[in-house]
Structure formats: structure tokens, C-alpha cells
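Sharing a structure with you now.
Every protein chain but one is kept in place in this view of the complex.
Letters are used for the chains, namely A and B, taken in the order the chains are written, and counting of residues starts over at 1 for each.
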Amino acid sequence: MTVYSGNIKINTQGEIDIIDITENIKKEIGKSKIKNGIICVFNPWSTGTITTIEYEPGLKKDFPDFLERIIPKNIYYKHHETWHDDNGHSHVRASLMGPSITIPIIKGELIHGTWQQIVFIELDTKKRTRNLITQIIGE
Amino acid sequence: MTVYSGNIKINTQGEIDIIDITENIKKEIGKSKIKNGIICVFNPWSTGTITTIEYEPGLKKDFPDFLERIIPKNIYYKHHETWHDDNGHSHVRASLMGPSITIPIIKGELIHGTWQQIVFIELDTKKRTRNLITQIIGE
Partner (left out) sequence: MTVYSGNIKINTQGEIDIIDITENIKKEIGKSKIKNGIICVFNPWSTGTITTIEYEPGLKKDFPDFLERIIPKNIYYKHHETWHDDNGHSHVRASLMGPSITIPIIKGELIHGTWQQIVFIELDTKKRTRNLITQIIGE
């Protein structure tokens, strides 16, 4: 049984950029040499999230439209009083969605559906460089 | 330390069928012979989710009612332009809720509250056969 720690560095193009990280995760699994176990991908920032989606142009708009409906950008957030910034909605969206995902690895393969990709979603209001942590445990 | 891979096959009765999979998970833990560790239950499709709920008739209606309020079935989704189907809301709901759950196993027992069951929720618009992956790591 081994533990492998790696990372996935991505440059996001600004708010609501949805980036398919499935291939990045598979590369990390290859590097780890672990054949059976789990991978935890964790985002150590409070304005981004990781989830799964069918990565096609329609949903890449539908999902942000949904977030804007339930957590609008332009309502008042008390967070702005603390820092005088503009990303209260980014924080609320990230706390709702959560910072990580845990996925099985079987026979060296990441488990996921054909129409199910793993994505990082930039929730902050500007371009950011994100360094996601990939922790793999198995044998 | 061992890794055990199994699965839970369920037939759902259509949209918003909420299925209690707690006993199915306990059977998998029994088969694994693992006494202390964690189990990750993963849904490899993009229109279903796994969470916990008190499994009683009231909440089995309250939770779908909530999903319909925040992600209505009959508004316009751009996803429908891609595939000419009808399940844009199913995908958005699944991306919000996430594809998996990770739970501790202690002394051979799945940790969960007396009034807290683990459930699969069918989010797609029709009956489906779902094969959930159960990955257990421990000793």
C-alpha cells in the first residue's frame, strides 16, 4: 500500500471557467503506479470547486446560469464589508459545492462515465492560477 | 491493508426515485472483510447522485420539491441543443449534488446515524439501471 502526492496546475480564464481535468487526473494516476485505490483531488482555495459534468457546450452555460440564479453576483454580501472586494458570491458558491472529489481507481483506471468528466470550476471574479492537490492511496 | 472493489446494482423507477442503499453498502463491507477503513461509493453517470437523508415519506417528497424549486424541469437548458433531449435539469442537479460519498468503517460497521440513511437519487427523466462502484480501503 502506498500514498502518492501530486498536483495539477491550471490557469483559469476568469469567472465560471469550467476546465476538464480528467486527463490531468489520469496522468497523476499513471505517475503514482497505483493500480487499485482511491484518488482525492482537493482545491486549497475558498473560491473554486471540483465536480463532475458532461463536458459539452450547453451544460457549460447551463450550470453557470443556475449558479447565478441561486447565488447572484450583484446582490449584497456582508463579505464585502470585511475585505472591500467583490467576490462574496464566489465564496458562497464554493462553500455550497465543496472543495474536493474522491474517486475509485480500479486496475489502473480512473472510474468515471463516458459522458462524465471531472472538472474544476473557477468561481472567483478574475483569472487565477490554481494548484490542485492529488492524493492517491492504494496498491 | 487491502483494497476491495465491488458494486451495487439498482433499478430505479424513474425521475426522483430515492433508493435507500444503506443495507447494500453494509453487505459490500461484509464481503470485503475490512474492519477499519473507509468506503467510497461512486456513481459513474452524470444524471444521478448519492447523499444521506432520513429515509421517511415526508422528506422523500420535500427533497425533490426543493430540487424542482431551484433547478426546474421546464425552463430552457442549452444542453437540449446539443442532444435534443429533455434532461438538462437532471445534469445540473447532478453536478450540484456530486457523484459520490465517502464514509468511515469502524470495527466492521458502516458509520451513520440511526435516522441517517445513504441514498441514491435518480435524477434522469426515465427508469435506469445503475451500477454503483464501491471501493473500500482498510485493514
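Following the convention adopted for this analysis, a contact is a pair of C-beta atoms (placed from the backbone, for glycine too) under 8 Å apart; a residue touches a chain by one contact, two chains touch by 3 or more.
Just so it is clear, the structure is predicted and the values come from calculations on it, not from any experiment.
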Inset, instruction - Return the single residue from B:Q13, B:N36 or B:N131 that touches the missing chain. - result: B:N36
Legend entry - Interface with the undisplayed chain - residues on subunit B: 1, 36-38, 51-54, 56-59, 61-63, 66, 69-70, 96-98, 101-106, 111-113, 115-116, 137-139
Inset, instruction - Using the touch rule from the top, list residues of subunit A that touch the missing partner. - result: 1, 3, 5, 40, 42, 44-46, 70-71, 77-83, 88, 91-92, 94-96, 98-100, 102, 133, 135, 137
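By our rule, only the chains that are shown with their structure count from here on.
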Legend entry - Euclidean distance of C-alpha centroids - subunit A vs subunit B, Å: 20
